[in-house]
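Of the protein chains in this complex, one is absent; all others appear in place.
Coming up: chain A.
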Amino acid sequence: MSADTVSVSGWGRTAPTNARLIRPRTYEEAVTAVRGCGTRGSIPRGLGRAYGDAAQNAGGTVLDMTGLDRVHAIDADNGIVLCDAGVSLHRLIEVLLPLGWFVPVTPGTRQVTVGGAIGADIHGKNHHVSGSFSRHVLSLELLTADGEIHTVGRDTPLFDATTGGMGLTGVILTATLQLQPVETSLMTVDTERARDLDDLMARLTATDDHYRYSVAWIDLLARGTATGRAVLTRGDHTPLEALREGTRARRDPFAFHPSRLPAPPSFLPERLLNRRGVALFNELWYRKAPRARTGELQRLAAFFHPLDGVPHWNRIYGRGGFVQYQFVVGHGQEETLRRIVRRVSEHRCPSFLAVLKRFGDADPGWLSFPVPGWTLALDIPAALPGLGAFLDALDEDVATAGGRVYLAKDSRLRPELLAAMYPRLEEFRALRAEVDPRGVFVSDLARRLSL
């Protein structure tokens, strides 16, 4: 078990702090680390894809859980896997695909751990059908503040506090997951363009239910009548029978060899992504997309995880880093969404990773982010002048509309707004006070927002 004092930051690289990084290789080492973590506490960390300060703990201990990465058991008949929390979704996909199973929910990257996926209760393009990650967790083992390991089943307060609980209830050691059956590693994808936001929302409302996976890339720099124009990509896993006999794809239906480009250098300047460049990129990206195309076959990685092809892609924002802003507002709050899209477009935020999605039913996690409605995620270079105040104004709008921002992406929310956004926050605090009275589990996020 190695321990080093290192600078730790989130994927957005905005507010690094120092912590003792411990990488347990056994459950016993994890227990020892939690028991001996000292007054500034500890927090589990996976692959560091949370954008903000969720997996940082200034002056304390950060438990790098990627050392616990074994897949213990697979029930290939029923699609159930028992694995360590430090296993990445990438590894799971590699292991499970040849058996005809796929992870039930995947975000825009495979480089997250199972523990992180539960802690942030992540969602994917299938949220409107499959809900968030926790819906597919059958049980988990949690190392709590007293140094004991508990098996936590569904429909218990501890389970609902842990799913979406940002690692603050304890360290998830293992999880049992229900998987999604697939016949191939290909995706059948329909692509269409929406000329503005209203067109986009109309299309999503009308036909989203026909697809298991659905997401829209949205051009937030388009102005005037084109405000909110978007490219919709929706699809499902390709059935085996759709592949022609004798083709290579048919002979090897579970082929999975994602390619990777070289990483961008770490010393890029802060202003590389300026408005003009991003506007040009967005224009080309929009024009490149077909007006309407159906039945295109795409590889898994290209459909779900295009950014995984570029390791360390977060470096393109330079050393100033970037902020991810994701909020959700309920159905019936379309006007709020329209207003925010208009304001972002008027503010000229150079955002090229903006995504709009229609969420389905919520899951019971107390701090779980998704609620039925519209979610918009966008990336903005942190160096953009006036960004802090601009996002504060958006927060007000979101909170007034009964919406919320996503804690796994947050690095700047005003703490006063949190209780309005997450009505079960008090229960969460009470449960933490009960199971962790000494505050063993704490993160920079928890300190910043008084979670």
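Of note:
The rule we apply is simple: contacts are C-beta pairs under 8 Å (C-beta built on N, C-alpha and C of every residue); 3 or more make two chains touch, one makes a residue touch a chain; residues count from 1.
To be clear about the criterion, contacts and distances are computed from a predicted model.
Of the names listed as "Decaprenylphospho-beta-D-erythro-pentofuranosid-2-ulose 2-reductase", "MoxR-like ATPase", "Sarcosine oxidase subunit alpha" or "Amino acid ABC transporter permease", the one that matches the UniProt record for the absent chain is "Decaprenylphospho-beta-D-erythro-pentofuranosid-2-ulose 2-reductase". Check A:R40, A:H150, A:R299 or A:R429 against the missing chain and you find that the one touching it is A:R40. Touching the chain that is not shown, out of A:G86, A:G131 or A:G321: A:G321 (per the contact rule at the top). From the options A:M187, A:A382, A:A401 or A:V435, the residue with contact to the unseen chain in the full assembly is A:A382. Annotation for chain A: contacts to the undisplayed chain at residues 5, 7, 12, 14-19, 40, 52-53, 57-60, 320-321, 323, 382-383, 387-389, 411-412, 414-415, 444-445, 447-448.
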